[in-house]
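Before any comments, here is the structure.
Note that one protein chain of the assembly has been removed; the remaining protein chains are unaltered in position.
Now for chain A:
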C-alpha cells in the first residue's frame, strides 16, 4: 500500500502544479484556463519536436518548452481572456473561450500529429527507485521532485516576494492596485505565463512515462481542477496539497475498490468539499459585506 501512496503522491504532484496554475490565475484575474491540459499537450509535442535536437541537454530542452508555452499562455490571456475580465466577475465568456480553445487545440493536434501515442525521446528514466520499504518508478520520482520543487517556488514567489505582493494587490482590488501603478493586465499575463510554463514542464516529464498523445488534456484537467477545489481556489499552497491528496486518493481507492470506484472517489470528495467547505480545505473563508 505504501507503493500506491507514493505513486499517487508522485502523479498528484503534477496535478498539484496544474492546480496551482488555476489558483494563481484565479487570484489575479478571477479566471482559470480550462485549456490547461491542452497547454500541457502542446508543450509535450513541442518537446517531441526538440527531441531530435541531440546537442541540447534535456534541462535546456525543457526550459525552451517552458518559455515557448509561457509565451503562448500570456498571449492567450492578453488576446482571448482579458477582454472578458470584468470587475464584478459576472462575465463568464472567458470560460467559454478557454473551453473552446481546448477543443480547438485537441483537434489541431489530432489532425496534425495523429492520434497515436509516441515516445517523448528525452528526459526519460528507466527502472524503479527503491526506498527499501517501498518503490516508485524513477520517472515518477523525477516528476514528483520537479513538480513539487516548481510548486514550492511558485508558492514562495506569490507569498514572499514583491512580485507576489503586487499579485495579491491585484487579487484584492485591481482598480486600487492600478492607482498605485500596478498594471493588472501585465500581472494577469505574468500569471498565465508562469502557470502555463510550469504546466508544460510537468506535463512533458509525465509524458516521459506515458507517451505523448493529443488527448492527454482531460486526463490532467479533471484531477487538477478537483485538486484546486479541494485545496482552495485562491490558495497556492492549498492547491499544492489538494492536488497531491487527489492523486493519493485516486490510487488508494482504485486499489481498494477497483477502477470504477477509484475514478470517482476524488470527484465525490470535490462535491463534499463544495458542500461543507466551499472555500476549500486550506483557504481562508472570505466574508463579503453587502
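As a working rule, a contact is a pair of C-beta atoms (placed from the backbone, for glycine too) under 8 Å apart; a residue touches a chain by one contact, two chains touch by 3 or more; residues count from 1.
Keep this in mind: contacts and distances are computed from a predicted model.
A.B. asks: Have a look at "ABC transporter substrate-binding protein", "Cytochrome c biogenesis protein", "SigE family RNA polymerase sigma factor" or "Spore germination protein GerYB" and point out the UniProt protein name belonging to the hidden chain.
C.D. replies: Answer from the record: the omitted chain is "ABC transporter substrate-binding protein".
A.B. asks: From the list A:33, A:184 or A:251, which touches the chain that is not on show?
C.D. replies: A:251
A.B. asks: Of the residues A:95, A:128 or A:281, which one touches the chain left out of the display?
C.D. replies: Going through A:95, A:128 or A:281 one by one, A:128 is the residue touching the chain not shown.
A.B. asks: Take the complete complex as the reference. Which residues in chain A touch the chain that isn't displayed?
C.D. replies: The missing chain touches chain A at positions 3-4, 7, 11, 107, 110-111, 114-119, 126, 128, 135, 137, 140, 206, 209-211, 213, 215-216, 219, 251, 254-255, 258-260, 262-263.
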